[in-house]
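Quick one: the structure is below, questions incoming.
Up next is chain A:
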Amino acid sequence: MRLQYPSNINIIKLPCTGKIDLIHLLRSFEKGADGVYVVGCLEGACQFTSGNIRARKRVEQAQEILEKIGIGGERVRMFNLSSSEAPHFVQVAVEMTEKIRDMGPNPIKTAMQKAA
Partner candidate 1 sequence: MSAKTPSRLEKILDSGHLAVTSECGPPRGSDPEAITKKAEMIKDHVDAINITDNQTSVTRLSSLAACIHLKLMGIEPTLQMVVRDRNRIALQSDILGAASFDINNVLCLSGDHQMFGDSPQGQNVFDLDSMQLIQTVRLMRDEGKFLGGDDIKRPPKMFVGAAANPFADPFEIRVPRLAKKIAAGVEFIQTQCIYNLDKFELWMKQVRDRGLHEKVYILAGVTPFKSAGMAKYMKNRVPGMDVPDEVVKRMAGVPKEKQPQEGIDICIETIQRLKECEGVRGFHVMAIEWEEKVPEIVEQSGLYPRPEDL
Partner candidate 2 sequence: MIVADKKPIEEIIEMVKGYRKILILGCNECVTVCEAGGKKEVAVLASALRMYFMNEGTKIEMDEITLERQCDHEYLEEIRNSMDQYDAVVSLACGVGVQFMAEKYFGSPIYPGVNTCFMGVTEERGVWSERCQGCGQCILDRTAGICPISRCAKRLLNGPCGGSTKGKCEISKDLDCAWQIIIDRLKELDRLDDYEEIAPIKDWSTERAGGPRKVVREDVRQ
């Protein structure tokens, strides 16, 4: 559909969001990502039955950890949509980008710069 979405987003494709492990989410932040979001199929429509459910739980775990260590739980989020919902995909991208802009950069980056 050639819709535009914010250019600050790095897309990593997977066969199923169930492939994502908690450590992948955390490592992204460790390496300086300001925000991470997971886009999975609508619940009940997962090709592999419950991959997206597992992903949701892992995202929730990541949120809890990030909140506890002072990075901010809201930097990671999960969205569910079907692959035919292109406008929704754009909306999510915009929403997430704005959210992260509001929250500011990953505090680790600032802290690492200070320490250097």
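One rule holds in what follows: contacts are C-beta pairs under 8 Å (C-beta built on N, C-alpha and C of every residue); 3 or more make two chains touch, one makes a residue touch a chain; residues count from 1.
Selection rule, in plain terms: all candidates are chains of the complex that A comes from, given by their letters.
Worth saying up front: this structure is predicted, and the values here are computed from it rather than measured.
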Given options 1 or 2, the chain of this complex that touches chain A: 2
In the complex, chain A residues that touch candidate 2: 21-23, 26-27, 29-30, 65-66, 68-71, 107-108, 111-112, 114-115
